Structure formats: structure tokens, C-alpha cells
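I have a structure I would like to understand better, so I am pasting it below and will then ask my questions one at a time.
Note that this is a trimmed complex: some chains were dropped, and none of the rest were shifted.
Letters are used for the chains, namely A and B, taken in the order the chains are written, and counting of residues starts over at 1 for each.
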Amino acid sequence: MIMEKVCLVLGAGAGIGGSVGKKFAQEGYHAALARRSDEAGLNAMVSDIQAQGGSASGHLVNAVKPDAIENLIAEVEAIGPIEVVLFNLGAQIGNRSLEDTPLKTFELGWQMACNGLFRLAKVVIPLMVARGGGTLLVTSATAAVRGNEGQHSHAAAMGGRRMLCQSLNAEYARQGIHVAHILIDGAVDAPDTLGKMLGAENFAKLREARGMGNDGLLLPEKMAETYYHVSQQHRSAWTHELDLRAFSDLAWWNHAP
Amino acid sequence: MIMEKVCLVLGAGAGIGGSVGKKFAQEGYHAALARRSDEAGLNAMVSDIQAQGGSASGHLVNAVKPDAIENLIAEVEAIGPIEVVLFNLGAQIGNRSLEDTPLKTFELGWQMACNGLFRLAKVVIPLMVARGGGTLLVTSATAAVRGNEGQHSHAAAMGGRRMLCQSLNAEYARQGIHVAHILIDGAVDAPDTLGKMLGAENFAKLREARGMGNDGLLLPEKMAETYYHVSQQHRSAWTHELDLRAFSDLAWWNHAP
């Protein structure tokens, strides 16, 4: 029996994670979709991929639990060898002043966004190395390159994560592991994350202001094209870091003059 | 008569420039290939594309001459609307100590690598804006993000160019102009540039050491895949900056520990 090549998505919500999973399924991968909650939503995503002739599985996982990531890898490897992993867990909690950021919140942000990646890498990279190669895609955010007011937890977690990606790349590129840090610089048209953070009404207003789901926000299914491209780059020309933003948005380093 | 969409390459040597031109020709663009010298080589590249059923034209241009870039744009626009431009002029002159870098050399590096891009942008961006959009791809180098011993001319020119790319992006993204700064961090398997700089023997040795043209150096035809991908990104998810390096190479920020 020939096992399928697998793309595992940690953080497979209705935005980037789900869209990337769907894209890889379309391209012939088994999409292993892992998320913390909303079993119904997860099942719908799996069914949707299967209905289009793709292969997918759903995995409910609370990544901060001990052994959760480690067990997930084992579970998914039983389906097939993980060729690509997307680490798509975020730690955005909106703007919280230092005073309104409890120590627990600060620690949880780091556990999900940075420690989670370390745990994933510890388990999955040796498997990939043994197979001669693999790809680790990491969704990142502007907070990884600049701290901002109210971003104490988010920026610390994402900044640590970026440095971890560089460490992993430095240690493993020569062994065939492609680590890519994909910096999302702008609002994503994702009801599960941005939508929940803003609330339904504000999210609708933002979409309206930017073009009603057209292309004023980052569209996940368009972003997925670049995630996939990066995973397929020939090893003589790998990208380690790139940014993605909507044409209508200013880069994080720009202000209106 | 329906005119073809055009991809103009400034700096169409046998490395990145030629490979990108060929890729765009394969994808249905007319490839307008401009370089300073070697008419025979240029004609061969054009013939090669045509022999594979593609559309191409060759243009001998000394970009630092007054009006040279301006006239080239006019000439190419007569073939069809320039949808994509690759600015691929380099200013690498090897390592030269400050003492061994004449003022003239310093100025020439800047004229080609930075002033040339400004002149191109002044002419071609307004045409693209009038048509609702366009793409400006700029090949860059490690010297754009860090100065090094012996790199006075190269680093100043490329550092200026990177900031110019950001200025152009800030001013024109909202008008549909996609500016991408593609940072090549490593040695490219290109006989015209690296080969000439090192000399035939040293170039052969380097290729041998890295894997004989296999994939220890950056392979232009593989790099071209990413250049093309970036040019086709949906405007809701544009990349402004990305790096490219071989898996076997350390990133510029890394040293052997």
C-alpha cells in the first residue's frame, strides 16, 4: 500500500489554515486538519474537501496540553508521512494594555505561539530528516518584527517564534528541511479569528470599508496560493521569509505622510 | 489587432534575467530582453524562446546613457503594454577595499543599480497606473541589507535601491502597482556574472564544490518560478520582499557556530 503524502495544518480555522489545507488537498496531499474546537466546523471542512475528491481528516487538539502536539504527529503519521506542516496557531488577543495583560495571558500566548512550534519541531523535524526532507510553513504576523502598544503578549510570542524559525532553518536547511516564516501584514478576511475578535458588526463594517470581502482584506484562498508555492520551491532557491499584504494596505513600516 | 502583454527584462544575461524572460515567454508573455552587450548571446536567447513557440525581442541598451531607459520603454511599449518589468541590473564588482574603489566606480555602481531603477520607475509606472496596474520585480542582493568589507559601492547602491523599492511600493500599491524586492542571498549559477567575476577556473571549482551545477548554487531556472509566482499573486495578497537561497547555504545573518 502506498501511503499518501500529508500536509498537516495546526490551526485549521476558517481563514488561512482551512484554505491552505484545501489547497494542498487539491494538489494531491492528504490534508490533516487540526484545531482546538468547533467539531462541527472541522467536520464540514473535511467533508467539503472530500466532496471535491480530496483526502482529508479532522483532529481536535488543544495544543497547549502536554503531549497533545506529540500525539497528533503520531496520529497523522499513521495516515501517511508528513511532508508539509503549517503551524498556524496564533496568539492575537487584541490590544491589551500592560495592566490588562495578566501574567497567565502572557504565558499562554507564548505557550501557543512559540513553545508550540518548538514542540512540533522537536517531533516532526527528525522524522522529516530521516526521510530526506520536508517543509515547515509558519504563519506569522507584524508583531513578530515590531512591538506595539497593547501587544505585549502577542509581540513577545511572535518575536520569539521568528527567532526560533531562524534557528531551525540554520540548523536544518542543509538536511533538507525548508522552514518558511510567512509574515501576514494586515487584516485577514477570516470570520473565525478577526471576525470573533472584532465582533460580527465591526467585522462587517471593516469588510464593507475595505471592499466587502472582495480584496481589501487579505483573502485566505489567495494567500494559500503563495503558501503552496513556497512549499514547492526547488531546494536550490528556497524562501525563508516573505510578507503578504493587500495592495490597499500600507506596509507596517509606513504611515500616511 | 490585439497586442501581447509584455514582460520587459533589464539585465537579460544568461543567469536570472534570461531565465525569467524565458519563463514569462512560456507563460504567454512577449519577453523583451534588454542587455548592454553580447548581441550574439542576446539573439541566441531570443531565437531559443521563439524556437519553443514563444514571443521575444532583443534590445541592446547601455542603461547608464541618458535617455537609454526612457527610449527602451517607448520601443517596447510599441510591441505591447508592459505588464511586468524585471529590473535585474547589478552592481557587483567583487570585493574592493575603500582605497581600491575609485569615486567613478562608486558613482557608476549607483547609476546602474539605483538611479537606473528610479529612471525606469519614472517612465513605466505612470503607464501602468493609467492601465490600472502592473508589476515591478527587482532583483536584489544581500548587500541591500548589510554592508560588508570591500562592498562600499555595491552595498550603497543596493541599500539605496531597497529603500527606493519601499518608497515606490508605499506610493503606488494602492494604484495597483506591485513592487517586489527579491533578495538573492547566495551565489547564482550564472556564467555571465558570477562566472566572469570569479574567472572560469574559480567558477568551475565553486560549482564543483557545491555540486556541479546541480543545486548547491542558486539555479536561475528555479528562481524564475518564484519570480513568476510573485508577479501572478492576487492583489489581496502581495509579497513586497522575499529572500531566495540554496538549501545548502547559510542565511546572511548566520555564521558557522
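One rule holds in what follows: a contact is a pair of C-beta atoms (placed from the backbone, for glycine too) under 8 Å apart; a residue touches a chain by one contact, two chains touch by 3 or more.
Note that the coordinates shown come from a computational prediction; the quantities given were computed from them, not determined experimentally.
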Whole-complex copies, counting every chain including the 2 in place: 4
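The definition used in the following text is that only the chains that are shown with their structure count from here on.
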Magnitude of the superposing rotation for chain A and chain B (Cα, nearest 5°): 180
Distance between chain centroids, defined by C-alpha means - chain A, chain B (Å): 31
Of all residues in chain A, those that touch chain B in their complex: 166, 169-170, 173-174, 176, 178, 189, 214-219, 222-223, 225-226, 229, 233-251, 253-254
